[in-house]
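Structure record follows, encoded as structure tokens.
Yeah, one chain of the complex is gone here, protein chain that is, but the others are all in their spots.
Letters A and B name the chains as they come in the text, with residue numbers starting at 1 for each one.
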């Protein structure tokens, strides 16, 4: 089964990331997979509105901006998904009465945007040194009408797919997804196959993100020595 | 850079060798294992373990020198923006020689150099411009004139530990005053605005430069 961009079924698009490119944010990251690119800026811990103040933990706020048009209900859905994923990954009890604000801007969307948004958010949180329980990595796959399973689908593939699946895992924790969304028309066996494929892919994405962070830390350590 | 151990959040730290272990910033104990919460370089002296990270947002810690800006005045003291999540409180009497009748009056926007005396996550931080044991200012207080700018916390730490070659390179060329806050704010004052801006730019440029590069960069700025 040939894909339009000549990838193998389990082949992801070229990954690219830039850390700390936003000068005014406390941490930022751009994560790209092929033509899908998401920019995330994190502020935190900062002062929180009295209304949102929590006495025992930090308040986590997510803003998701689409690449085209104004934020709508569909973006609220992504915001809620991101917040519920990261609320417990962030060790909020270390910074009570503060706010951790996550701003996600889609620069270009060509499928698997949810996964890219999760990956960009993880990188930006690490760049901001917000205390985290683990590093979350996400991956998407799609079941095409012919039954073939392809990883990291483009928008065209996702639009024509019978079902689309997105999973996110903490590092080395493939038995417990922190985020899981599968939709379309699929059998339990297909769900299992997609789970396995996304778990394996997320591991590769995690290794890529880790290398990017290690590169930045090493560069800073070298001048500091 | 052999021997540098870089950790990322979630990495388990094998600190079991020592019987008593003290965990510093960037490490927590969770479910019987010690793990990193931030990306950085792991340091240890056998008993104490900590992770050195570079970040931009300051989290107040007791005893640290900070540069802040007065943003409000209350009956009992000033509110000072030190770049942390909450403004710090600077009591009116926390200055050298201050009494109820005779205390310094700071205008809004004044830059002060102070030390953090109260810092915990449940209270707003408190700072003071003198050493309460000796009653002496020890260099803390209002920073008049000059120019304040922001930099990363990692650079501020290197500057204050005198490990930054840029200060030596600058010092060899021109006289200037500097107050470094570990909150990533640096105040400099040289002879005239041009020199002050030059010093500030040199320090901001120096984040990723080594000694030779710093020297050359300072030279280029001076020759411009």
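The rule we apply is simple: a contact is a pair of C-beta atoms (placed from the backbone, for glycine too) under 8 Å apart; a residue touches a chain by one contact, two chains touch by 3 or more.
Going forward, contacts and distances are computed from a predicted model.
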Protein name (UniProt record) of the chain left out of view, among "Dynein regulatory complex subunit 3", "Ribosomal RNA-processing protein 43", "quinol--cytochrome-c reductase" or "Exoribonuclease phosphorolytic domain-containing protein": "Ribosomal RNA-processing protein 43"
Visible chains that the absent chain touches, using the contact criterion stated earlier: A
Full-complex contact with the absent chain, from A:178, A:197 or A:213: A:178
Contact residue for the chain not shown (choose from A:16, A:74, A:93 or A:219): A:74
For chain A, residues in touch with the removed chain: 73-74, 76-77, 79-81, 84-89, 163, 175-188, 191-192, 195
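The rule is simple: only the chains that are shown with their structure count from here on.
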Chain A-chain B separation of Cα centroids, rounded to whole Å: 32
Touch list for chain A against partner chain B, complex: 25-27, 43-48, 55, 91, 94-99, 126-135, 170-172, 210, 213-214, 216-225
Residues of chain B that touch chain A when the two form their complex: 1, 4, 6, 8-10, 26, 28, 30, 37-41, 52-57, 59, 85-87, 121-122, 154, 158, 163, 207-210
